[in-house]
Each structure stands twice: as C-alpha cells, then as structure tokens.
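One structure below.
Just one protein chain is left out here, and the rest sit where they should.
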Amino acid sequence: MSTREAAIPGAGIHPAQTKRKDHSSLWNRIMKNRAMYMMILPGLLFFIIFKYVPMAGLVIAFQDYKPYLGITGSSWTGLSHFERLFSEPMFFTILRNTLVLFAMNLLFYFPVPILLAVMLNEVRINVFKRFVQTLVYIPHFMSWVIIVSISFVMLSTDRGLINELFAMMGFEKINFLLSNEWFRPMYILQVIWREAGWGTIIYLAAMAAIDPGLYEAARIDGAGRFRQIWHITLPSIRSVIVVLLILKIGDVLELGFEHVYLLLNSMNREVAEIFDTYVYTAGLKQGQYSFSAAVGFFKSFVGLLLVLGANWLAKKVGEEGIF
Amino acid sequence: MVQDKTLLSRLFDGVNYTLLTLVALVTVLPFLHVIAGSFTTVQELAQKQFVLFPTVFTLDAYRYVLSTNVIFKALGVSVGVTLFGTLFSMFLTCLMAYGLARKDLVGRNGIMFAVVFTMLFSGGMIPTFLVVKQMGLIDSFAALIIPSAINAFNLIIMRNFFQNLPDGIEESAKIDGCSDWGILFKIVIPLSMPAIATISLFYAVTYWNTYLQAILYLNDTAKWPVQIILRQIVILASGLAADTSGFDDGFVQPPEQTVKMAVIVIATLPILLVYPFLQKHFAKGALLGSIKG
Partner (left out) sequence: MKKRYGKMAMAAALTLSVVAAGCAQKPDGSQGSSGNAVEAKKGPTKITIMANLHTPEVPSDIIEKLLEEKTNTELTFQWVPDGSYDEKMNAAFATGSLPHAVYVKNQTSLIMYRDAIRNGQFWEVGPLLKHYPNLKNLDQNVLNNISVDGKVYGLYQERPLSRQGIIYRKDWADALGLKAPQTTEDLYNMLKAFTENDPNKSGKKDTFGLTDRSDLVYGAFKTVASYFGTPNGWGVQDGKLVPEFMHPGYMETMNFFKRLHSEGLMNKDFPVTSKNDQQNLFITGKAGVYIGSMADSVSLHAKMIDVNKNVVLDVANRVKKPNGKEGVWAIPGFGSVVMFPKSAVKTEAELKDILAFYDKLMSPEVANLTYWGVEGQHYTKEANGSIKPNPDTKLTDREVKAYQALQVGGPSTIKMLEPVHTLPVKAKAEELILDNNKILIHDPTAPLDSKTFTEKGSRLQEIVKDATYKYILGSIDAAGFQKEIDRWKKDGGDNIIAEFNASFQQAKK
C-alpha cells in the first residue's frame, strides 16, 4: 500500500494533517482511484439504465396492473397477490418441490464440473484432453425440447430403447416418464448431462493459472496424484468455486422453466410443479401480470436472503465473498 | 516434465482415461443422432427413432434448408451480432471488472451488491422494452447488443480472475510509471487470457442464442438471427403448434424431422467451432507462459 501511495505525486500525507484524516483520506482514496471510477462508469450507467430503471416495473406486484392503464393508471392492491400465493392449496408442495430440486442441483450437479475439470487437468495427452473437452461441451447447445424428446425415445414404455432392453433381459418395464419416483433423478441427470461439460470451462481457465512447477516440486517430494489434486489443484480454484457457489445459491429458484415444464405431466405434478411452472399456468397464460410479478418478487426475495447468507458465511470462513 | 511412473499413478491414469472416454461418448451420442438424422430420410427416422448410422443417406434435408438464402442471411446476422456484441461486452466488462477488482476502492462492495441485486430482481420484459424503445433502438441490431451488454455473472467472474492476479505485477508496473489504464491494457489483460477467453466464449454463446430480444425488438424480419429460424422449425416440427394457433393444419404441413435436425446442425456448428480455437488458453501453465513471454 505504502509504495503505491508514494508513487502518486502529491498524495503524501503530512503527519500534521492526520487529525483530519477521516475526511481528507476518504477524498484522497477516491481521487487516487479516479481512473478506476472512470472505468466503472460506463458499466454502472448500463446497470442503471437497463436494469434499475426498468425495476420500477416491480411495483406491479402490489397493483392490479392493466397493460392499457400502465403503472401510473393501475389501482393498488397492497399484498393481495401475495395472499393469493400463500393461500394457494399447493403452495407448500410447490415450495417443497422447488427446494428439493435446488438442493439436488447443489449436491449432485454443482460438484460434477469441478470433478470433471480436475480429471481433465490430470490428462497429459493434449490431443485427448482437447478432444474430450470439445465433446463434453456440445450438449449445452442442444435445446431442452430436443433433449426431452430424445429422452422420450429412450425411456418410453411403448417402444423406448431402454425399456425394450429391459424387456429383452427379462426385467419389468419402468415407467420413467409417468411416475413421481423417477422425475427427480431424470431431471438432475439431464441437467448434469447438459451442463457439466460446459461448467468445466471456468474451472479449466482457473487451473490454467497454476504454475506447473508446483506439481513438479510436489512430485519430487513424493506426493501422489490425489495429494497433488488436494494440495495444488483444488486450492487454486477455491475462490472461483466459492463465487460460483454463492451465485448458484442465489439462483435457488431458477431451475430451468423450460426443462421442468417439458418433463411435467399429470402423473408427476406432485413432485414436478415448481414456482415457474405454476406461475406460467396460473399467471402468464392468463395475462395475470400482477400475480406473476408477485410470485417473481417472492422468488427473488428468497434468493436475496440466501445470497446474503451465503456471502456472509463465505466471509466468515475467510473467503473473499462477492461484496 | 518429470513423468512419475509409479503403479498407482498409472492405475490413476488408466481409470481417468477410461472414465473420460465414457463421459465423452455419453455426451456426444445424442448429437451424433441429430447429425445422422439430418442425413437420412423421414421414414428411416420414424422407423428407428434413434439413428447413429443411417442406412439410407440423403442430402434432401439440407437441400430443403439451403434452397433459399434465408438461413445464410440469418447466419450472417448471428455472426455479426456475436462478433460485435462480444467485443463490446468484453470491453465494458473488463473495464468495470478491473475497476471493481481494486481492493481499496471506496464503494466497491456497494456497487458489487447493486450488481448482484440485478441478478435477483428484474423489472421484467415490458419496462425494459420501454427503455429500449425510448432509446430508439427498435429494429436495430444494437437492440440485440446494448441492452444485454454486461452480464452480471460474467462481470463477477471476471473480477474474481482479476483479483487473483499476483499483486506484485501491478505494483511494479506502477513504479515503472504505468497509469491505471496502461496497466489494464498492457499488463492485466494480456495476463488474463484464460479468463478473457472464457468470458468471451460465454458472451459469444449468449449472443449466438439471442432469441427473445430479437422477437421483441426486431419487427423487420430481414434482420432475424438464426435462432429464430431454428426455434420456429423446432417448434413447428414438434407438431403441437397447429392445434392452438388456429391455422389450418391440413393445409400447412409442419417441417420434417430431418429438416429440423439439419437446421440444428447448421445453427449449432458455427458456435461449436469457437471453442477449439480458444482451447490453447486453457492449457496447463498457459498463464505462466504468457508472463514469461
């Protein structure tokens, strides 16, 4: 710090001025970084104009909003939309389903890209590494419509390939698509299949910063592969993991509407209905703007609490956190 | 590099390579099915459902898709938007991320929180539409780029990468008389190529997949990017649009499944090809190499 301050002409602080330090040092600290503020400014303007100005739209959650009357013309209804949401007979089912899918994402999906990235990092044949990397990243580009329709071809009991295989081996056919039990495994496996390869990219980028000398030194010390992973690879991507984890937790209620909606049917609704699918039929499909906004607001609020909690926890255990 | 040849290490490699090969196979099969499906006939696809090696080979689907220049024009639009959008986004993102990476910046956490807040709360489609309209961006390609110029997630990741750079580099540059701007462009960015490559890829994919903005902000169909055509064909080919949209489904036939697959291949390949070009930045020790170089 001291060298940096010394490098700026005129930034030196006379000992006599230290009693006014509070005020002037704040100003000095700002002025010292004025170039940084200039850099932040365009981005900040972007967030204000395209994110914060439209946020005025959030108030319709408290209105009986009509598009032709606008925000200014629509009448206020207070919390009635929230009351409707909380008194919805299925509210707790929906909340439970949402949280279960979220927990599954965190437990089963989140570690997979890390694991995969570590495995790729251990590959020494470069051609093989690049080849695998490119292949595992392909599913990310396939839309859910396609993925779900291919799953149907695989899992259907009518002539689905997997069930045909079961039948050939003398097993009972399994009704994957129309059952409460299979919805969650199916959901999470599809998420992993589609996103795991894509998720490795960030970690691989972080691993690119590791000095190969560290591995060599560890080897000379007689450290095995697992110990190298544990002591070198993982610590170097720890801060990325923490940041991604916090952001993932904030995404608690974003479980992929399109995906869940495509998997949802009358036979698995009890476990598959989440806030997004609920608000689609109960709100958006019927032009219930205010109700949809209220459900969105509730979701965002829960997400905010979780992010704050996760960020606090990260700092508590000595990590940087995000803010 | 010293190769360690202990038995355990070899076993590790054996398991690792086998697992990765399996993973690669499982992830790529459905896409191979799509490719194979685009080169075969509707009948074969209906019979077999899951095709990897078509017995009948035909280019009919591609002939159909490529018989007008619509898809080429759309691809052109997508390439242009992706290219300019990524450059523009990277410029703004790097600036802001670098500014926010400075640890002694007053108000830094406040700004970061404000950024995270936008990931959670959003005013929705219509207020954003109004802002875009007020700025006169309707029917311009800028409407696909400017309103999504900075992605909060990408910004946070980028800042995290910048923060993890060794502190000493900046300090010594400063002593050498570099300004903050100079440090960013001459030292920090060249040193962060893995991160730059990653985030550029994220932006490029987002721009490539732009759909809703194009639907909302572009009335002029000549400006449509390829995703609109892709989605249109996928949705029509899935067959349920007809019942609810009130048009005469006996008169208008949905596109064939093979055509759907051909369009998926055409619309996906360009963006798939981006990654291999960026891969050298993810090689082990890439960062160190750039410092030394």
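Residue numbering begins at 1 within each chain, and the chains themselves are lettered A and B in the order written.
FYI, a residue touches a chain if its C-beta (ideal position, glycine included) is under 8 Å from a C-beta of that chain, and two chains touch if they have at least 3 such contacts.
Because the structure is predicted, anything quoted here is derived from the model rather than measured.
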Among the chains presented, those that the missing one touches: A, B
Option from A:28, A:93, A:134 or A:149 whose C-beta touches the chain left out: A:149
Residue touching the undisplayed chain, where the options are A:96, A:238 or A:269: A:269
From A:46, A:65, A:102 or A:141, residue that would touch the chain that is not displayed: A:65
Sites on chain B contacted by the missing partner chain, in the whole complex: 41-43, 46-47, 49, 64, 67-68, 70, 121-127, 129-130, 133, 138-139, 211-212, 215-216, 219, 221, 224, 228-229, 231-233, 235-253, 255, 257, 259
Hidden partner interface residues of chain A, rising order: 54, 56-58, 60, 65-74, 89, 144-145, 149, 152-153, 156-159, 175, 177-178, 254, 257-258, 261-262, 265-267, 269, 276, 279-290, 292-293, 296, 299-300
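Everything below uses one rule, namely that only the chains that are shown with their structure count from here on.
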Interchain centroid distance [CA atoms averaged], chain A/chain B, Å: 16
Contact footprint of chain A on chain B as seen in their complex: 1-2, 4, 6, 8-9, 12-13, 16-17, 19-21, 23-24, 26-28, 30-31, 33-34, 49-50, 92-93, 95-96, 98-100, 102, 104-106, 109-124, 126-128, 130-131, 146-150, 153, 155-157, 160-161, 163-164, 171, 174-175, 179-181, 184, 194-195, 197-198, 201, 205, 231, 234-235, 238, 264, 268, 271-272, 275-276, 279, 281-288
In the complex with chain B, residue positions of chain A that touch it: 1, 3-4, 7, 26, 29-30, 33, 35-40, 42-44, 46-47, 49-58, 67, 116, 119-124, 126, 128, 130-143, 145-147, 149-150, 153-154, 159, 161, 193, 197, 201-202, 204-213, 216, 219-220, 224-226, 239-240, 243-244, 247, 250-251, 293, 296-297, 300, 303-304, 307, 320, 322-323
